[in-house]
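Structure incoming, see below.
With one protein chain removed, the remaining protein chains of the complex are shown where they sit.
What follows is chain A.
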Amino acid sequence: MATAPESVAQALPDTPSRANGGRKPFFKRMLANRRTSVAGAFLLLIVVVAVLAPLIAPHDYRDIVGKPLTSGGTLGIDDFGRDVLSRLIIGLRTSLGVAVSAVLVAGVIGVALGLVAGYVGRWVSTIIMRGIDVLLSFPPIVLAIAVVAILGPALVNVVLVIGVLYIPRFTRIVYSQVLSIRSMEYVEASKIMGTRPADILAKTILPNVSAPIIVQLSLSVSFAIQMEAGLSFLGLGAQPPLPSLGTMVGAGRDFLEVQPTLLIYPSVLIILVVLALNVFGDGMRDLLDPRHRGKNS
């Protein structure tokens, strides 16, 4: 119960409903939540590595540095004699780049469509939401394979395909939330005071639907990493010699008995990134909501 019981006895002026705690700065609150801060720190590390990949990698990912399938270097040598650590770092950059760009495409378009469909209603929402249904009715992997097969296997095509495929996730969530929020009295209050519809959508409604969007963003990035891995595994994404985590899993599979680490390292990295994204997304949702302040921290 967030509200204080009010009774005759509580004479005016009303007594404060809670002590003045729980209003720490954002970063302090984040640090106080151990799970979120560990996941956040890991993700920060991952992003830094991905961005600076060519500078960090000990070798060029194409260079032959040793005897194939031996344990040279930090994490071993692959079947072509290339440094596995360097390829992991560049592969991470590829996968993360594709996944994040794809989700940004999906998020921006999907949220905008959901906001408009929910707020305007009538025939506009009918057109948008039926279009979304059409998108949803395609089996995602089959569609991705078809499109990439037609447009050719390029990373930008993978980004577009995953981006378009993930639009419905955002549109549907935002649409249903907007439907319930647009009839809230505080939205009507904004209308009465003369706020422009675009401002109502961006400043009043969007922040109030942001919680599920944030969760969906982190979830979608992890799904997109997996999907990119799948497409690359099938040879439709990153083209050799450029590595991605998915192509590395695919290549490692062939040497499972000789050198299992070729499969294990990229797989574990995928799992860690996906896990960290999920934990971090959950934590952010709570931290960004003023209603949760002073509770979990």
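Here, a residue touches a chain if its C-beta (ideal position, glycine included) is under 8 Å from a C-beta of that chain, and two chains touch if they have at least 3 such contacts; residues count from 1.
Basically, contacts and distances are computed from a predicted model.
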Missing subunit (named according to UniProt) among the choices "Amidohydrolase family protein", "Carbon monoxide dehydrogenase large chain", "ABC transporter ATP-binding protein" or "YdbS-like PH domain-containing protein": "ABC transporter ATP-binding protein"
Residue touching the undisplayed chain, where the options are A:A189, A:A202 or A:V268: A:A189
Interface with the unshown chain - residue positions in chain A: 2-9, 12-14, 16-18, 23, 184-186, 188-195, 199, 204, 207-208, 290-291, 293
